[in-house]
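Every protein chain except one is present and positioned as in the full complex.
This part shows subunit A:
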């Protein structure tokens, strides 16, 4: 077989970057997005012993850092959400999901899939339990919205 000895560096060029018709999303100012307030969530987690997991969930799902490009902010928000989700007892998950509205379920699905992307020790089990309950509440439509979202958490 003949061997190609000439340079093939051109194959590694990203041609999409040079396409003048390339689609860029409209910039929407996301600089003010803070993500869930850490102090508030921490205090709520401390109250988890008294069982205020529901309040913690509501608090952590407020203010999702969707519009910002700050990756650190998004990672921190995901970490907080994961902490709250792990502190639920398996039996309470269903009730918690029922208490969320449609947008809440969609947002929860987005965080669940974000969590799947970087699995840690126990996170996948917890997330799978939440996924099952969120799926029965939101249907496959909520998963489709995770896949088609332009601005993700």
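Basically, contacts are C-beta pairs under 8 Å (C-beta built on N, C-alpha and C of every residue); 3 or more make two chains touch, one makes a residue touch a chain; residues count from 1.
Convention: contacts and distances are computed from a predicted model.
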*For the complex's missing chain, which UniProt name, "ARC1B protein", "NADH-ubiquinone oxidoreductase chain 2", "Geranylgeranyl transferase type-2 subunit alpha" or "Phospholipid-transporting ATPase"?*
"ARC1B protein"
*Residues in subunit A touching the chain absent from view*: 21, 23, 102, 106, 138-142, 144-145, 148-150
